[in-house]
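Now for subunit A:
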Amino acid sequence: MSLLEPWMMLVVSMVIFGIGLLGLLIRKNLLVMLMCVELMLNGVNLSFVAFSKIHHSLDGHLAVLFVMTVAAAESAVGLGLVIALFRTLRTVDSDQIQILRD
Partner candidate 1 sequence: MEISDSLSFFLTLPLFGMVLSLLIPRGVQRIYAIFASLLFLALTVYEASGILFAGSSELAARLSVEHQLLWLPQLGSRLSLKLDSVSAWFVVLNALTAVIAFSTKGAWYRKNPKLFTSLGFFLLFGLNAAFLSLDLVVFYLAYESVFIPMIFMVGVWGERQKATAVFRFFLMSFLGSILMLVSLFFLLSKQVKSGAGVSSHLSDLVALSSGLEGAEAKLVFLGFFLAFAIKVPLVPFHSWLKDVYNLAPFPATIWMSAILSKLGVYGVIRFVEPLFPQVLGFFQGGLLFLAAVSVIYAALLAYRANHPKELLAYSSISHLGFVMLGVFTLKAQGISSAILLSVGHTLVSALLFFLLSKVEEKKEGLDLLSVHGLSRRYPVLFVALFVAVLASVSLPGTLNFAGEFLVLLNAYPVSAFCTILAGFGAVLGAAYMLKFYQQMGFGTPSSGTSEQVTRGDDLGGFELVLVFVLILFVFYFGFQTSVFLKGN
Partner candidate 2 sequence: MMITLLVLLPLLGFFLNGFYHFSAQARKTEPSVVVAGVIGTIALFAAFALAVVAWLSLGKSGAWDVGIEERLFSWMKLGTLHVEFGYRLDRLSGIFTLVITGVGSLIHLYSIGYMENKGSARYFAYLNLFCFMMLNLVLGSSLPLVFLGWEGVGLASYLLIGFWSGEMANIMAAQKAFLMNRVGDLGLLFAMFIAFKFAGTLDLADLSSYSFKPEVATAFGLLIFLACTGKSAQIPLFTWLPDAMAGPTPVSALIHAATMVTSGIYLLARLNPVMGQSPTVLFVIAAVGAGTALMSAITACFQSDIKKVLAYSTISQLGFMFVACGVGSPETGVFHVMTHAFFKALLFLGAGSVIHALSGTQDIFKMGGLRSSLPLTFWTFTAGWAAILGLPPFSGFFSKDGILHESLVAAHGSRVIFAVLAFTAFLTAFYMTRLYILVFFGQSRLSEGVRKHVHESPIVMTLPLLFLGLAALAGGWFGAPVRFESGHHGGVGEVSPYLIMVISVFIAAAGAFLGYRKYFRSNHSEKTRDPFRVDEIYTVVFGRGTEMVASFCSRFIEEGVFQRILQFSGAAVDLGGNLFKTVQTGSAQGYLLMMVLAVVALVCGLIFGVHGYGN
């Protein structure tokens, strides 16, 4: 038997999630921020699969499928927005994009 246990996967998934979150916090580039969101989603996916393994159930896998679909849709729309914003504002800096603030 391997010493590999699902909880180790969980730890990795959470570390990745934390890194994604940190990136989301400190980066200003909208593109990178979107990538960070992908990172976080992946982290969650990993924990889904790991829990699936722990629980002897396939529901986690299904959830991952749905998350992937949503992620694809999200990145498509998100990137579309980024392009639109860049076209009008000539920047992808999240701090510069404040037209809704006032």
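Here is the rule we go by: a residue touches a chain if its C-beta (ideal position, glycine included) is under 8 Å from a C-beta of that chain, and two chains touch if they have at least 3 such contacts; residues count from 1.
The candidates came about this way: all candidates are chains of the complex that A comes from, given by their letters.
What you see is a predicted model, and the numbers here were worked out from it, not measured in a lab.
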Among 1 or 2, touch partner of subunit A in the complex: 2
Sites on subunit A touched by candidate 2 in the complex: 21, 24-26, 28, 94-95, 98, 101
